[in-house]
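Only one protein chain is missing from this complex, and each of the others stays in its spot.
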């Protein structure tokens, strides 16, 4: 399955993808476009990416997780294009035999995704103005 | 909403309950009945509870989380009765402005739930035998 | 004098005892009533149950307990009308 989508993300679909009767704990993280306050109300964010690298880089993250938490199953999806405030931009799910590994693998996936994925966002404010925004420029 | 249900749990419903355009990160944990290996294949688990206390105790956990992570929204649901292997027994979701608080609040909710909720489970094996099972007696 | 009266053995507290899961199985009951001389603690109630109810001695000396649906310690004093719950090792989630 592709890591990239241009459609609304369904968190429950990710839960279903990692579900396994041998895996008792599943952690799911979903990141949404925040309405925001710092620069004014955000109407939407336009996400763009280096798509071929994005797929490969997330694949490498998954491979790393599987080598560290051998029984874990991990999936993720990143939406690109214009995403209205309140809608999901990224989701990652990890299932493992027990909850500690599920949380650790899920957390690892999202932290590495934030650090490494070649994705950029332009905030579109309610007054129509736009601004590039990166994960360093404000608390993300 | 009641914390207790006797119906299958829908993880996506919890995500919807905590969704808020000001809260950019949401962590969901779902615990499922594991098929298991230690004592033989588990067919199902029969969950029973001190139901009035169960509702109150989860309410106290939510109150504690709100006092520690002031902007967080937390919900949870615990299924009781006979739950077949592979189906969800508990789910907790926490939404917060940023992901660190969402993970911390969600983790806190499930850890406290495991420690404090007056719930008991009887494993029902494929050969028809049964055994009480608590969170101390094996890795949970 | 009044203080002493209140503590005299002629005054009692009556509590509802509830047992769950394997404790209900051991005792063969889910609910009973217990009358204790004042002052009485959770620990006193457990002692009385262990000595007076069939199979009571199979309960642990210090089981997990709740009063009025809140976890409490064995030293907690009982008040008239309390709901005292005997909780087997927890297994939620």
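Per-chain numbering from 1; labels A, B and C assigned in written order.
One rule holds for everything that comes next: contacts are C-beta pairs under 8 Å (C-beta built on N, C-alpha and C of every residue); 3 or more make two chains touch, one makes a residue touch a chain.
Fair warning: this is a prediction, and the values are worked out from it, not measured in the lab.
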{"item": "Chain not shown, its touching partners among those shown", "value": "A"}
{"item": "Omitted-chain contact residue, chosen from A:2, A:48 or A:63", "value": "A:48"}
{"item": "Touching residue (missing chain; options A:35, A:98 or A:114)", "value": "A:114"}
{"item": "Hidden-chain contact residue, picked from the options A:44, A:72 or A:90", "value": "A:90"}
{"item": "Residues in chain A touching the chain absent from view", "value": "31, 48-50, 52-53, 56-57, 78, 89-90, 110, 113-122, 132-137, 140"}
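Rule of thumb we're sticking to: only the chains that are shown with their structure count from here on.
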{"item": "Interchain centroid distance [CA atoms averaged], chain B/chain C, Å", "value": "29"}
{"item": "Whole-Å gap between the CA centroids of chain A and chain B", "value": "23"}
{"item": "Overlap residues in chain B, where contacts from two or more other chains coincide", "value": "31, 110, 140"}
